[in-house]
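For this view, one protein chain was removed and the others were kept in their places.
Chain naming follows the written order as A and B, and within any one chain the residues start at number 1.
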Amino acid sequence: MDAVASFVAQLLNGLAGASSLFLVAAGLSLIFGVTRIVNFAHGSFYMVGIYAAYSAVAWIGEGPGYWAGLVLAAVAVGVLGALIEILLLRRIYHAPELFQLLATFALVLVIKDAALWLWGPEELLGPRAPGLRGSVPILGRQFPSYDLFLIVVGPLVLGLLWLLLTRTRFGTLVRAATQDREMVGALGVNQAWLFTAVFALGAMLAGLGGALQLPREPANLELDLATIGAAFVVVVVGGMGSIPGAYVAALLIAELKAICIWLGVVEIAGVSISFSKLTLVVEFLVMAVVLVVRPWGLMGRPQAPSRNAGAAEAPLRAPDRLAKAAIAAVVLALFALPALSSQSPYVVILTIDILVAVLFAASLHFIMGPGGMHSFGHAAYFGLGAYGAAILLRATGAPMEIALIAAPLIAAVGALVFGWFCVRLSGVYLAMLTLAFAQIAWAIVYQWDAFTGGSNGLTGVWPSAWFSDKRAYYALTLALVLAGVFVLRRILYAPFGYAMRAVRDSTLRADAIGIDVKRVQWVAFVIGGLVAGLAGALFAFSKGSISPETLHVAKSVDGLVMVLLGGVQTLAGPVVGATLFTWLHDSVARSTEYWRAMLGGIILILVLLFPQGVAGFVRQVVYGRREAKGGS
Amino acid sequence: MTARKPLLVASGLSKSFGGVKAVDGIDFTLAAGELLALIGPNGAGKSTTFNLVNGQLVADTGSIRFGGREMVGMKPRDIWRMGVGRTFQIAATFASLTVVENVQMALVSADDRLYSMWRRAADYRRSDALDLLDLVGMAGQADRPCSVLAYGDVKRVELAIALANQPKLLLMDEPTAGMAPRERNDLMALTKSLVVERGIAVLFTEHSMDVVFAYADRIIVLARGRLIAEGAPQTIRDHPDVQQVYFGSGKTFEKAAAAKGTA
Partner (left out) sequence: MFRNPIRKLCTAAVAAAFAVAAAPALAKEPIKIGEINSYKAQPAFLEPYKKGMQLAIDQINASGGILGRQVELITRDDNANPGDAVRLAEELVSREKVDVLTGSFLSHIGLALTDFAKQKKVFFLAGEPLTDKIVWQNGNHYTFRLRPSTYMQVAMLMPEAAALKKKRWAIVYPNYEYGQSAAATFKELLKAAQPDAEIVAEQAPPLGKVDAGSVVQALADAKPDAIFNVLFGADLAKFVREGNTRGLFKGREVVSLLTGEPEYLDPLKDEAPNGWLVTGYPWYAINTPEHKAFLAAYKKAFNDHPRLGSIVGYSAIMSLAAGIKKAGSTDTEKLIAAFSGLTVDTPFGKISYRPEDHQSTMGGYVGRTKNEGGKGVMVDFRYIDGAKVLPSAAEVKKLRPAG
């Protein structure tokens, strides 16, 4: 009997958790539905919401003013959102798809450091809500009265949003824009202000979600990234753009977590399984299952083919003399580097990191640019390569040379399995499924102490004797990275590369000329994974140790940032982007205390100056006129 | 109707969506070298019929035999490999490839070289591709990106792509949609000459009645999923059922076509 009561009480806990999740996710869903922006900064809005609520309540004082403080905080975040949309995002809507993601990534960095500067490093636990400080007895348990309030707030906000979307002209426009954003422009509506309003509303909802957590958790600087992942999962599981879907998904995930915690450690057939530990990854498991079964989420509809506002990609041209000379000069300089920098050995060390990043970014660009498959989980294959190499070396005593050959194959097997599911999806859903698989792989590596070293990772992964000198290892890395980049390039110029771009440009047409779209994408995905695996193996041996960070979502995001920074529409893009990002990261982190804000600020400037990416900009300057004239 | 042996035989085709019969038991045939127009008011089932033939939809019942082989259940890409080329209502080409590369892509696919990872695609049967472009009058723009072409030119490129694997049958969905009257006639005249020269069969849907009556050898008319008339243009023009179903009683084809043109 008590077990039943305990279970029901846990479901109530889940309901309260669902409300919090829903508020952030609803805003994210609205923003994506209308503007098609993958807003990485949404978690930051949530974080600012709770910090702002803390300050507002401290300023107004407790008592009834407390609630005014929470609302004030949400409104403030809404205003912040509006400003960001007007000052930043509005200027880059015409950039290639996903480019806005780069801007929001930079915002995450800037907002995090701004919060650190404003509110300090210590967690700030807010006061309890007046009138809801205590608990009420339910099923023989003390249930926090504030949680009861939260349980009501979620459906209430859902209802209000529903009214707003179905009963007002604004709502009609939002729904129309979610279906087909060009149509709204055609209807004579000022699209710019619609976007601003939606972005502000979404930000405000995130801010409200944060503010309402004030009585439950301390404001702290980890909240942004902790929130964004969960919010994306909820949006995707529910179906992008579907507000009721977001609530259903939030409920599903929160309840599953509550049930896992309720189960605790269970003995099944003599094996004790900790369901409590499963909460590490349960939302991503749900997302993977939902996307495999329902490719557009629980309540979503197939996405209208993305009619990208940006200019179409220019055809691939064989490098001309100028480009060939530039490539030759760079390669020569790279081979001469150890000799040239004998006085400053760190140059070689940093360049190894840059080269590994270049290979990783090039492999991501391969599937993301020409392949048209946006991967948010490419680090999975980097990590599989790194772990594959490390485990092979440690467990079987195989030499580095063998490990370097085997590791990419291990990554390719991972890509073969995950890719089979991923290529059945498209657009953001595909991206999120890659993320789900990457997070599941990450969670396994993170938990499997005996095999992968768990959260501590593995050490003692050093190169063979004759490569133990940094310059020798540099030469090896350079040779393999050049080979990898060259092979990827060669494939892109070969019929298969053309087929990849054909499939991306028009699935319909590709299918109508006998191309097996899914298979082409699958093969491309595996090639991308294979090369990422090589990058991962090179990374492992250059560091001597690896940890779950190598396949964490942050690593995937780094890859995306590199590709977008360099320019997704040029082959040089990932090379330039990876070099620039790694070098910037290294030098900025060394030179200033608030290096995250500085790095974010620099990226924002680059974003505004070069919406085609840095390499894209260079190409435009050098070749722009010729291409505008249309070729030869 | 025709003495030639039919290339395409559709019989008893039906397709329902959620209980609504979009296509309800239609039969038609098509012979090599023949242009067959498929017309009907909006919602008559033209697109559904068309997509049943090209493989994008699978018929609930009935059969489509092409050169004696059953096509129902085959994937579009396999249907293409049997020698069925297509053009789309909204022209679909590969925007990031040049004009000639678009055609080369079809040649690569026809030759089963899609997974070739080493040799340069830009050189692949380029002269054959240029010949095809020459047929449609696009050789002069071979190295321009497809994304910068005028719409009429994109349609011509599509035609060249469709011809790349020497098809026996061309499926053209609204081949002249979105084009100026002058371009329409040019494109259809070109199509007609190619068809006659090469003995290709063409099935096309079309809104422009000018085009239909000027170029179709034969016309089939659909209404509410059923085939209500079939015959030579003049027969269809005078068919009372067609007049009734298609336009109500008061209008003539010419008026309707004019209204379409300005819409």
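List of remarks:
In this section, contacts are C-beta pairs under 8 Å (C-beta built on N, C-alpha and C of every residue); 3 or more make two chains touch, one makes a residue touch a chain.
The structure presented is a predicted model; accordingly, all values stated were derived computationally and were not measured.
Though it is not drawn, the left-out chain touches A in the full complex. Taking the complete complex into account, A:257 is the one of A:257, A:365 or A:619 that touches the chain left out. Within the full complex, the residue among A:90, A:141 or A:490 touching the omitted chain is A:141. Listed by residue number, the positions of chain A touching the unshown chain are 2, 6, 9-10, 13-14, 16-17, 113, 116, 121-125, 128, 134-135, 141-144, 147, 215-218, 220-222, 226, 257-258, 261-262, 264-265, 274, 276-277, 279-280, 344-346, 349-350, 353, 446-447, 449, 454-457, 459-460, 462, 470, 539, 543-550, 585-586, 589-590, 595-596.
Everything below uses one rule, namely that only the chains that are shown with their structure count from here on.
Within the complex formed with chain A, the residues of chain B that make contact are 54, 75-78, 80-81, 85-86, 88, 92-98, 101, 104-106, 108-110, 113-122, 124, 141, 143-145, 147-148, 161, 164-165.
Those residues of chain A that touch chain B in the complex are listed here as 311-316, 318, 490-491, 493-499, 501-502, 504-506, 508-516, 520, 523, 627, 630-632.
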